[in-house]
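A single protein chain has been omitted from the complex, and every remaining protein chain is retained in its original position.
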Amino acid sequence: MSEVRAETSVVTRSADSARPRPWYFDILIAIVAFAILVTLPMLFTSKALPDFVIRCAAFGLFATSLNLLVGYTGMISFGHGMFFGLGAYGFGLLMQRADVSIPTAIVCTLLISAVAAVVIGAICVRLKEIYFAFVTLAFQMLIHSVILSWQPLTGGDQGLRGGIKRPVFWGIDLSNHTHLYIFSCALLVIGLLLMRQIAQSPFGYTLRMIRDNPVRASFIGINVWRAKLTVFVLAAIFASVGGIIMSLFVSGAYPEFAYWTISGEGIFINMLGGVTTFLGPMVGTVLLLILNDTATRLTEHYGLVLGVVILFFALGLRKGLMDFVVDWLQSRRESSKGRHS
Amino acid sequence: MTTPSKPGINRRTTLALMGAGAFTAATPWVARAQAKTIKIGMPTILSGRVAQLGTSSRNAVMIEVEKINAAGGLAGRQIEMVIRDSKGQPQEAARIARELVNTDGCEMLIDGEASSGSFAVHEVARDIGVLCIHTCSEASSLTADPKQHIPNAFRCVRQGIHDSIAGGNYAAGIAKAKGLKKWATCSPDYAYGRDTTAEFVTYLKHFAPDVEIISETWPKLFQPDYTETVTKILQAKPQALYSALWGGDLTSYIDQANIYAMFTQMEVFAVNMADYTALTVVKNLPKGIHSGNRYIKTFPATAENAAWGDAYKAKYKEYPTNWSWQNATAMMFLSEAVKKVNSTDGKKVAEALTGLTIKCPFGADGTVTMRADDHTLIGYAIGWGTTIPTEPYVPDVQSGDWKQILALEAEWKKSKGYT
Partner (left out) sequence: MDLDALIGCFASSACVVTQTTSGLIIGMLLFLVAVGLTLIFGVLKIVNFSHGAFYMFGAYFALTGYQLTGSFTLAMLCGAVGTAVIGLIFERVFISRVYGRDVLMQLLVCYAFVLIFDDTVKLIWGPEFKSMGMPDAFRVPPWFIAGGIVPPFYVLLIAVALAVAALLGIGLARSRLGKVIRAAAQNPDMVSSLGINTAVIYGSVFALGCGLAGLAGALAAPVRSMTPGMGFSVLIESFIVTVIGGMGSILGALIGALLIGLIRSFGSLGFPLFTDGLMYLFMVIILVARPTGLFGKDVA
């Protein structure tokens, strides 16, 4: 296993160093991507498309933030979904109970998630591999049972009912579906851009070093615990942005958002898209949602279909789609180089 | 549906315009809407632990759709059902409900979701204004809470509060006759279980004031093992036990309590026992469990009800469930409401549905009513009786008194701050 890791990480690093791009290049891409997303509904009249993109934004941010842990730092979290749930519940509760503006609610929600992540992360990040996975899972289940039990606040298994109000702010009216769509796209693009900066920063390379060789990392003076905790908290914040988008989409928050299956889905998305490229999880999100939406249209044996597709990726491709593409490009480049020399 | 460029016109006004024949602009959607068939969307749960909820709901809907279509359809339009599996996830339920209306062109929704999923679909109905009938969610607040109320959503489901008033009255009678003073409860730890149990206890004490609850247990929904809760109740030595467990959880509980001989030590009141899903599955059904009816073809004891149950069994090789009659009733309501206004326009049908009384095999007096003030079903067959291990399973059902139920329900609503 460690061999596989090391090998893929070499690929990443060479792919990264092959094209050293200035930071404004990312911003340029982000602006173009945002522009494309905003024009999409004008080009296609399908009403399902904006819904699809909003869900992609929610799950995409969640999955990409999980990849900061899984792909970049080698921390396999099975409980990342708790921050998705915290985001949805925090935002929903603030809007229903506290009568604040949407931006205030978002900032407060992110603060709550960050505090929760500091506490939980401080306990979890010391643990290794599968044990880290299980303790994060245990925390997730703990939070899920608290949501179910704390009925006066959370509404128990029925979730936050009665809809989430959306007072207009800065001229944005989120009860208008077009506004909600553009708002979600903006959150997605900004979130991805920020995570990209984290991944490409010196801190991001520290994380890769911790993944590949934690002993060496601590040898050269890196505080591994602090670095892991930092990325755990950062990832939690972005995951809860995903939760906020989801709660706006369904106009509520439900305990299923904090259930382990959301974490499982996040892991699955990462494997589907690939963990060695930054956009892998985004590709995985799109793939999974397309798969989900078509399969539920065509069959009620969704499990059977999804299972077979997973097997194709796990046993056939043996890696995520983006990893596969990157490796394929790499090998083509190398073979053509070989021919020239 | 609203066209994206005209956010000012919502779905209902669009439909109204079309109904009035004033809407002549030929957008592709309008062409589809005026097509001969009418599509009705149905998000429900077809996989996982409660897949039976979805399959038995779908079966019942399809039986009624066949009848309606054979009789000429809804205002001359044949019904086409579009049924999708939400896998029990609320975000999927919301997504599917939106997609059914926005993309598949469904003009009405039958919401076959339970618990959180039904609230998610309810929000979609609020958002896009589509006519929606909830057929599986028993959560009281869905219609009782005025904050939830929207003109285009209805609930065609039996309700815990009704069961509890009828059950409280029935149980109090037995408690007085047999001197049952010490009671225990064992219900699933989620909104339905908690609310129904609290309401049952309230009305049990209302009718038999000297009853006391000496032990409560709250197993999780779908918990595989109830041994610890069984033994806890045995320690407390109550004279009677109330349980709102249902389905597989209830049968597990009975099997596990049976080997502790629990049923010989106390009277058991299990509101969800008299449903074929549980009755036909339990192999060693103890005699004399008191139960509320769910669906049972001998109650109400009418030819129509028996015929409906037999037709269902003949078609699907199993007995209908509680969900089945609720879904069938929803389709009957739709059919009658459309007949009344001779239109499939969502807004008109919603108006017709409000306060509508129809003939129905599942009605206590042969009719059921969609109550006008909170859009919820009343007048359905409700009763309690004791079980025997073979057909007809509950030979003698005592009917609940709807007058009493409605009077106490009104008080309950007031106490909850709903009115």
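By letter and in written order, the chains are A and B; residue numbering begins at 1 in each of them.
The rule is simple: contacts are C-beta pairs under 8 Å (C-beta built on N, C-alpha and C of every residue); 3 or more make two chains touch, one makes a residue touch a chain.
Nothing here was measured: the structure is a model prediction, and the numbers come from that model.
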| item | value |
| --- | --- |
| Contacts of the hidden chain among displayed chains | A, B |
| Option from A:Val115, A:Val168 or A:Leu311 whose C-beta touches the chain left out | A:Leu311 |
| Absent-chain contact - pick from B:Ile83, B:Ala125 or B:Val282 | B:Val282 |
| Candidate in contact with the missing chain, chosen from B:Thr103, B:Thr202 or B:Gln223 | B:Gln223 |
| Option from A:Leu111, A:Leu142, A:Leu298 or A:Leu329 whose C-beta touches the chain left out | A:Leu142 |
| In chain A, positions touching the absent partner | 1, 4-5, 70, 76, 123, 126-131, 134-135, 137-139, 141-142, 145-146, 149, 260, 264, 267-268, 270-271, 275, 301-304, 306-308, 310-311, 313-315, 318 |
| Contact footprint on chain B, counting only the chain that is left out | 46-49, 51-52, 55, 189, 216-218, 220, 222-225, 227-232, 234-235, 247-249, 251-252, 255-256, 258-261, 277, 281-284, 318 |
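In this section, only the chains that are shown with their structure count from here on.
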| item | value |
| --- | --- |
| Touching residues on chain B, where the partner in the complex is chain A | 1, 4, 7, 46-47, 84-92, 94-96, 98-99, 102-103, 115-116, 119-120, 123, 126-127, 139, 141, 145, 147-148, 189-191, 194, 221 |
| Sites on chain A touched by chain B in the complex | 41, 45-48, 51, 55, 148-149, 151, 155-159, 161-163, 176-178, 246, 249-252, 254-257, 261, 292-293, 296-297, 300-303 |
